[in-house]
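Showing chain A:
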Amino acid sequence: MNQPVGAQAEVVLRLRGITKRFGSLTANDAIDLDLHKGEVVALLGENGAGKSTLMSILFGHYVADEGTVEAFGQPLPPGDPAAALARGIGMVHQHFTLADNLTVLDNVMLGTESLWSWRSRRSAGRARLDRLAGAFGLAVRGDARVGDLSVGERQRVEILKALYRDARILILDEPTAVLTPQESASLRATLGRLVAEGLSIIFISHKLDEVLEIGDRVVVLRAGKVAGEVPVADADRPMLAGMMVGRAVEQPQRRQLSPGAVAVGLQGVTVLGEGGRRRLDAVDLDIRAGEIVGLAGVSGNGQSVLSDVLAGLITPDGGHYRLADEDVSRAGTRGLVARGVGRIPEDRQASGVIGDMTIPETLIAEDFRARPFSRFGVIDWRAARDFAARIVSDFDVRTERPDLNARLLSGGNMQKLLLGRALARRPRFVLANQPTRGLDVGAAAYVHQRLLAAREAGAAILLISEDLDEVLRLSDRVAVMFRGRLREADPALGPVTVERLGLMMAGQGFEHAA
Partner candidate 1 sequence: APGAIAQIKPVEGKIKVAAIYTVPVEQQWVSRIHKALNAAKDRGEVEYVYSENVTNTDYERVMREYAQKGNNLIVGEVFGVERAARKVAGDFPGTAFLMGSSFGPAGKNFSVFDNWIQEPSFLTGMIAGTMTKSNVIGMVGGYPIPEVNRLMQAFMDGARETNPNVKFLVSFIGSWFDPPKAKEAAFAQIDRGADVLYAERFGVTDAAKEKGKLAIGNVIDTQAQYPDTIVASALWHMEPTINAALAKVKNGSFTAEDYAQYSTMKFDGASLAPLGTFEGKVPAEIVGKVKAREAEIRDGLFRVNVNDAEPKPTL
Partner candidate 2 sequence: MAWLDMLVTASFWVAVLRIGTPLIFGTLGELICERAGVLNLGIEGIMVAGAFSGWLAVYLGAPLGAGILVAMAVGAALGLLHGILTVPLGLSQHVAGIGITLLATSLSYYFYRMVFPTVTEPPRIQPFQPLDLPGLFAQTPMTYLAFLLVALTAYVLYRTPLGLAVRMVGENPAAVEAQGIDVTRLRIGAVMVGSSLMALGGAFLTLSAFNAFYFNMINGRGWICIALVVFASWRPGKALLGAVLFAAFDAFQLRLQQLIGGAVPYQIFLMAPYVLSILALIVMSRRAGVPRALMIPYRKGER
């Protein structure tokens, strides 16, 4: 890849003058875009720039207000996903479109046979699925229930869905946002094979390194318009970041601090799962005031359980969780909040905001029982609104109105809201679980800046992230989880690098543990 595709290559997809309005908002504004055969176009843009909207129009989920789409020289009927599929357009959606309770094969075969056929040719389907999976290195069991799969495996199923239908054009909307570095790497390898087979790809991502690695050409959207277009060969990170945001994005820097006393201590924390399995196995960890500890690990190795313990959702079956000198193992969510723990949940949509509540309502969810938000059980909405106004301005939450429903915020702005909720109380301990997942570079930089500021204000911070660059950049110390156990990467053994972390995440250094 990264070979510029000659202008002579066939144009497989031609978008002209695509305009889409949602009420007063113009999400796409007269966008033109071409895709050539065998080309990888990387589509970049801030959160809310209109990337997903454009792709949804192309695929027929949305109907454009103006503009046309041509695939392989023929106009594509608007608002008809079936037509797009029939033309060989496959789409991997930003949010998975899979049914958890059904099998992989079910999800893949859906819609590939006539609905009026009297039987489903499942064995042929399974054979085809296995062949594709083998050919493109997308190993996944056809009979597995999708709900039991890891995020990476689901991503593979999404791609297999498209390949199963002989897609010639593949659209991937932030396919790597939730993947581990290893999974991302294997996905990139797969895409390479696909391009070699002659597929054309539109690839959306906020991870600029990735874009630079696999894209041939970068198209940048800003506020619904095409802000620029460059061949990858001529692009670099700062340049792309600047094109997206419209100004230079500065990476916040970690200053050297001398850490204070131990603020958070875990001793032998153990959580048992079904059948006595140890989901957390005697985890020890100290975090000092003014220190960021980064925690890496392949998802499913216990980071989420640890995060739930620290957030007060789970009471450990053994060991101690201490804040300063107090054992808070049984304090519960409310007790922890009261003792100055700020928590940023892993899944901001599911456990963070209450989507159908307004911004002020969502913001007081943790302490609506206390002053100033309520007295004698009566809520003071003015205090809540004032608080919300402060958070919105302090944390740069971009919203049309301060009383918008939280659901309508973009992911980045939702994240800023939750960051504000967690940090406004000047917590002693900040638990930040995947705080920049899916965020654009600008928003991610902002989150980093706020976390570093909290550190400088003396908070102890645990940063759980699958983005190893982020972990290395922000953390004073780094630990890795593997099969429920936690090990620190000892700096005495040499510099902590992505490679070293990768090996630890695969289990190196955990062998002789108890």
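What to note about this one:
What we mean here is this: a contact is a pair of C-beta atoms (placed from the backbone, for glycine too) under 8 Å apart; a residue touches a chain by one contact, two chains touch by 3 or more; residues count from 1.
On how the list was made: all candidates are chains of the complex that A comes from, given by their letters.
All figures in this text were calculated on a predicted structure; none of them were measured in a lab.
Applying the touch definition to chain A and the options 1 or 2 in this complex singles out candidate 2.
Contact residues on chain A toward candidate 2 in their complex (touch as defined above): 56, 59, 61-63, 79, 81-86, 91, 93, 95, 97-102, 106-107, 109-120, 161.
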